[in-house]
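The structure under discussion appears below in the form of structure tokens.
Removed from the display is one protein chain of the complex; every other protein chain stays in position.
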Amino acid sequence: MSGILSEMKTPVSVLARGDLKLIVRDSTLVMALFGPIAITCLIFFLPSIEALVLSKISFDLTPYRSFIVVFLSLIPGMLFAMIYGFIILDERDEDVIDFISITPLRKRGYLTYKLIMPMLLSAGFFLFIIFASSLIQFNPVHAMGVSIMVAIEAAIGTLFLVAFSENKVEGLAFSKVLGIMYLAIPLVFFWTSGWHWLSAFLPPFWIAKAFVHSQMSSAWIWSDLFFGMVVHIGVLIFFLRVFLRKR
Amino acid sequence: MIRVTKLHFAYGSNSKDTLNGLNFHIDSGEVFGFLGPSGAGKSTTQKILIGILNNYRGTVFVNGLDLQKLTSDFYESIGVAFETPNLYTKFTALENLDFFAQFYAGETRNPNELLEAVGLKDAANTRVSDFSKGMKVRLNFCRSLLNNPKLIFLDEPTAGLDPVNLRKMETLILAEKARGNTICITTHDMHVADTLCDRVAFIVDGEVSLIDSPRQLKLQHGERFVDVEYRDGDSLKTKSIPMDKLGSNDTFQDILKNHYMETIHSREASLEDVFVKTTGRSLQ
Partner (left out) sequence: MRLLTALGQDIRFQFRHGFYYAYLVLTILYILSLRLLPESLVYPALIIILFTDICALGFFFIGAIVLLERGQNLTQSLFVTPLRLHEYLLAKILSFLLLSIVSAFLIMLGGSVGGQDLLWFIFGAIFSALIYTLFGLVFAARARHVNDYFVKSLGIGLLISLPILAYLGLFDTPLFYIFPTRATLILLDTLGGDYALSEKLYSVANLLIWFTILSAWVYQRFDRYVRHPV
């Protein structure tokens, strides 16, 4: 991979090579991959976990399987959002961003790169978890649509951390709040009352909705994908503007 | 006040010593300057004197106390301003000073008066995150004075200051000296060393190469000549004349009587010249 990158001469490739060097030298980022990978492994063991829970405490998890799979498939996205969010916050605390803003890459280029990585990674993990585990049926066309939302959601998470916090300590407090966004998923799955629509402004709400409707082969899936995309892009643009206005 | 003998220090795994057997003493009530290029060992020496680096070899006595036996009470009577200002950015200038002041058992100075003295009175209730570099440096200086220290350590106290504030800072440091306090400055700014310090030590490669008063050094390493520029008709001419018996020097008398003199300079060395001459290094 470094071979391909070293042939490119764009500023983004320079940054990517910088990060690769960082990964090689600093084992942290490699180890940071373990979180998402651990979640992925957990998915493959889900049937055995279900069996264990059933035999030990006679609790049947299988009715909750689709909820668990959807929930877990979004966690790598959240983790990547946090990892890249904290890289940006660290670099901001160390004034790296000020330095980059005066290179040809500019602040926008830097941000684009730092957002594309978590987007690609989280969409990749999402699709892998859904299809490689084959624990649940998911229409591939619908899944592709949802994966775009998952990608945007990772960017939203990263931006949420860096747009509102001034340093890594605040970023940590905000990362706690970021987790709340995912509360929309159990609400969609388990709260039968119409009040659950109150959480429709939270991006994961639409992922859960699309999933539920896709499972029911309901035509509402298309409206979910449409409104989900609108909400995701809307939130993304809002956070982007907050971030770019900052400093 | 401070007596250092055969001080050696090596950083962590570095087999090479950063300090190679320093010897010096600092008297009570004097302003002492450590001069040298970056990485020469100035800051390391200061960190040892304030007890941050403790695994040194040799003996260091500060205020009669062997620093190997240092306790936190040591800090009741010293003040330190580090090179990089270190303050709580989410707190205002006044909140920062109030917070640090509360750690001292003895009487502390009024933070408002300190802020006024460094020209930060109007910024007292501004958060430090909105401060410029120069403002932070000045606030950092205030913090070092909170506990009325008898011994003050200043690491590059003038870095990042504009000419007006540089002058102000020099006045403040001299005011501390006038109160009878001992001040220890590290700097690579020759002008600062020249105007403030009673004695300076040149540090290069972890060794002290010379200690004396700036005036003495400049005279010792200068030449006893004066350079005179004067008008001779339309042209500008320069003459170097020995300083001894200048009054009876014919050339000098001739210029004084028959020409329009423009400048006259004695040829004592600048502190920078002395530094380059004795250490073979430049200050950068």
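Letters A and B mark the chains as written, and numbering starts fresh at 1 in each.
Here is the rule we go by: a residue touches a chain if its C-beta (ideal position, glycine included) is under 8 Å from a C-beta of that chain, and two chains touch if they have at least 3 such contacts.
All of these numbers come straight from a predicted model, not from anything done at the bench.
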Among the options B:L53, B:V137, B:L166 or B:I255, the absent chain makes contact with B:L53
Among B:N23, B:T89 or B:S209, contact with the omitted chain is made only by B:T89
Sole touch to the unshown chain from A:L52, A:V141, A:V230 or A:L244: residue A:L52
Had the left-out chain been drawn, it would touch subunit B at residues 11-12, 50-55, 72-73, 75-76, 78, 80, 82, 84, 86-91, 99-100, 102-105, 143, 147
Residue positions on subunit A contacting the omitted chain are 26, 28-29, 31-32, 34-35, 52-53, 56-57, 83, 86-87, 89-90, 93-94, 165, 167-174, 176-177, 180, 183, 191
